[in-house]
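Only one protein chain is missing; all other protein chains are in place.
For reference, chains read A and B in written order, and residue numbers begin at 1 within each chain.
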Amino acid sequence: MPIEYYIFLSLALFSIGIVGVLTRRNAIVVFMCIELMLNAVNLLLVAFSKMYYAMAVVNNSATTFGTDGQLFVFFIMVVAAAEVSVGLAIIVMMYRNTHSVDINFLNRLKN
Amino acid sequence: MNGLSLFLDVNESAAVDYFPIAVQLIFAVGFVVTMIAVSAWAGPKRKTSDKLETFTSGIATHGDARQPMAVKYFLVAILFVLFDVEVIFFYPYAVNFRALGWDGFYAVLMFVAFFLAGFIYIIKKGALDWEG
Partner (left out) sequence: MNAIILSAIAGVVMMFSGIFSKNKHALTNTAIAGLLILLIGNILDTYHVYTITVNTHDMLHFDKFGASFNSIAIGATLLYVLLSGRDIEKVGVNVAEYYALVFFALCGISLLSSFNSLLILFLGVEIMSIPLYILTGADKKNLKGNEASLKYFLMGAFSTGIMLMGIALLYGATGNFEINPSQSLINVPLTHGILGPLGLLFIFISLSFKVSAAPFHFWTPDVYDGAPSVFTSFMATIIKSAGFIAFIRLFSSRSEDLEVSWQVILPLVIVATLLIGNITAVFQQSVKRMLAYSSIAQAGFMLFALYGSNDLAREGIILYATAYSLATIGIFAILIRMKDYTFDGYNGLAKKQPLLAFVNTVFLLSLAGIPLTAGFFAKYYMLASAIKEGGHSALWLVIVALLFAAVSVYYYFRVIQAMYFKDGEAEMSETNKGFRILLVIIACIIILIGIYPSLLLDRLYF
């Protein structure tokens, strides 16, 4: 499949994520949209990694060119997990105080 | 060659050959839809409170399923997510175990040490105490 398909697909997923973050009001849903953005990036990285491998393997069958893209995906997953745990802890903390996860509540700081 | 030609023959079958299957599909779907529609239209309707209740094999229901859970559950869930995903680094190491040699082993040992430090920390903090 041409690489353009992957680029368009992941850009579409990424845009859905961005629109979700900007428009949704539920903290958990916003959070899921951010995860969607990260996964769009993962998809794109893996697609590029495959593309570069396919390009390099024509000249040299023992190449490892392009593996760093896949390694990056591992790191994104791990960091995303760390972020999820911190984010959920923050949301739980807020829920215990306000009994809501609606971010429209977040206007006490605007004087 | 015989097998291959047979295979090709099957592939070259015309759309007409699928006609009986289409008829059967239409009949099956039509039958189901008709039966449901007729029974809904012809059958008696008596809505009692017992009937509208969730079916729980005869045990009386109590409360809402979406009641707040203990915060401890979230804590354990969060910790699980963390420790679950960190294992992601073990798989690439296991695959390249020989190629990475002693350097890789030391790196993984350090990783496990940090991991263990975190684990000891949450145990000492009492995060896994269900009773406390």
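Just so it is clear, a residue touches a chain if its C-beta (ideal position, glycine included) is under 8 Å from a C-beta of that chain, and two chains touch if they have at least 3 such contacts.
The structure displayed is predicted, hence computed values, not measured ones.
A.B. asks: Under the definition given at the start, what are the shown partners of the omitted chain?
C.D. replies: Displayed chains contacted by the hidden chain, ordered by label: A, B.
A.B. asks: Of the residues A:9, A:57 or A:91, which one touches the chain left out of the display?
C.D. replies: A:91
A.B. asks: List the residues of chain B that touch the chain left out of this view.
C.D. replies: These residues touch the chain not displayed: 114, 117, 121, 124-125.
A.B. asks: Can you list where chain A touches the absent chain?
C.D. replies: 3, 7, 10, 14, 17-18, 21, 27, 30-31, 34, 37-38, 40-41, 44-45, 48, 51-52, 65-66, 68-69, 71-72, 75-76, 79, 82-83, 86-87, 89-91, 93-94, 97-98, 103, 105-106, 108-111
As a convention for this text, only the chains that are shown with their structure count from here on.
A.B. asks: Taking each chain's centre as the mean of its CA atoms, how far is chain A from chain B in angstrom?
C.D. replies: Using C-alpha averages as centres, the distance is 21 Å.
A.B. asks: Which residues of chain B touch chain A once you look at their complex with the stated criterion?
C.D. replies: 71, 74, 77-79, 81-82, 84-86, 88-89, 92
A.B. asks: Considering the complex alone, what residue numbers of chain A touch chain B?
C.D. replies: The touching residues are 71, 74, 77-78, 81-82, 84-85, 88-89, 92, 96.
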